[in-house]
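Omission of a single protein chain aside, the complex is shown with its protein chains in their original locations.
We just call them A and B in the order they show up, numbering each chain from 1.
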Amino acid sequence: MNEIGLNHILFVSTALFFIGVYGFLTRRNLITMLMSIELILNSVNINFIAFNKYLFSDKLDGLFFTVFIITIAAAEAAVAIAIIINLYRNYKSIDVEDADQMKH
Amino acid sequence: MSASTVIFYIISAVILVGALLAVTARKIFRAAVYLLFSLIGIAGLYFFLNYEFIAAVQIVVYVGGIVVLIIFSIFLTHESGSDMKSPAIGRAIYSGLAAVFAFALTFFIINKTEFYPTQNETLEPSVRNIGLQMLSTTEHGYLLPFEAVSMLLLAAMIGCIVIAIKTRTQTD
Partner (left out) sequence: MIDAIYIALIPLLPFATFLLLGLFGKRMGNFSGIIGTTSLFVSACLSIFTAYQYFFNSEKIDGAYQKIIAFKFVWLQFSENVSIDMGAILDPISVMMLVVVTFVSLMVHIYSLGYMKGEERFSVFFSFLSLFTFSMLGLVLASNIFQIYIFWELVGVSSFLLIGFYYDRPSAVAASKKAFIVTRFADLGFLIGILILAFYSGTLDFGIMIERLTTQTDSLVAITSASFLGLSALTWGLALVFIGGAGKSAMLPFHIWLPDAMEGPTPVSALIHAATMVVAGVFLVARLFPVFALSCPVGLELVAVVGICSSLFAAIIACTQTDIKRVLAYSTMSQIGYMMFALGVSGYGGENGLGFTASMFHLFTHAMFKALLFLGAGAVIHYIHSNEMKDMGGLRKFMPVTHITFLIACLAIAGIPPFAGFFSKEEILSASFHHNKIIFGIAIVTAAITAFYMFRLYFSIFWNKEYHPHGENHHGEAPSTMKLPLLILALLSIVVGFIPFGHYVSSDGLELHSEFHLMFSIAPVLMAVGGILIAMMMYKNSNIVSQKVSESFKGFYTAAYNKFYFDEIYLFITKGIVFNLIGRPVAWIDKNIVDGFMNMLATLTENISDTLRPIQSGKLQGYAIYFFTGVIAFVLVFIYLWN
């Protein structure tokens, strides 16, 4: 516990964040893009908890942020799934390359 | 090299490898499972940091809720079995390079930064303290955001139902 400092945990969260970004830019499937977004949000959660524990241990603000982020992520995932299902019904595909109606 | 350090490295490996596999897997179902492993790893990390409450919330909501929802949607969109198309090579290389570069930049900046821990007395993140804080209206009280988030959950619920509802004319 003493040897694991803030920077170690920040390494993990930063790596997780950029893995999520890579997934978001690369994946062709809408559902896998959603999964990448979840990874990004989780990395932010780790960040908040880490800072709360190491830098602001007299308060619980980081923890509450995390709670709310989890809540909102859940709501957002639900809405995103609903949209994906609706999109699938109209275009019979969840490939993101096919959803290009809003072009020039 | 104490045991907690080793445990920390194992947990980090689970998280990162799971995430990597989740974003590069060819079969969608496997990607969802890898995500599940990664999220469990994150919960483990919370346990390691002695934030049990958040770890529990993570498992219940993320693993038991969101990943299940994702798996349902995979079934609903009939994509479960086959391989997914891989992205264009140019885009994959460009994104990879950009991500690696940005990671290096961020970590470099983090290393250079001086963090100053507070000197005050530690507040234990026990359930009692969390509850008291969340439902109080004094300074550092989170009653108002709590109520706002419940409104948000209600709106999201109604929104999902409205978006995903099947109208009479659509076939099933």
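The rule is simple: a residue touches a chain if its C-beta (ideal position, glycine included) is under 8 Å from a C-beta of that chain, and two chains touch if they have at least 3 such contacts.
Everything numeric in this text was worked out from a predicted model, so none of it was measured.
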Not-displayed chain touches, in the whole complex, chains A, B
Full-complex touch with the removed chain, picking from B:R91, B:H140 or B:K166, is B:R91
For chain B, residues touching the missing partner are 91, 94-95, 98, 101-102, 105, 109
Interface residues of chain A toward the undisplayed chain are 21, 24-26, 33, 96-97, 99-104
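Note that in this section only the chains that are shown with their structure count from here on.
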Residue set of chain B touching chain A in the complex reads 2, 4-5, 8, 12, 15-16, 19-20, 22-24, 28, 31-32, 35, 38-39, 42, 45-46, 49-51, 53-54, 57-58, 61-62, 65-66, 69-70, 72-74, 76-77, 79, 84-87, 91-92, 95-96, 98-100, 102-103, 106-107, 110-111, 115-118, 120-123, 125, 129-130, 133-134, 140, 142, 145, 149, 152-153, 156-157, 159-161, 163-164, 170
Chain A residues touching chain B in their complex are 1, 3-4, 6-12, 14-23, 25-29, 31-32, 34-36, 38-39, 42, 45-46, 49-50, 53-61, 63-64, 66-68, 70-79, 81-86, 88-89, 94-95
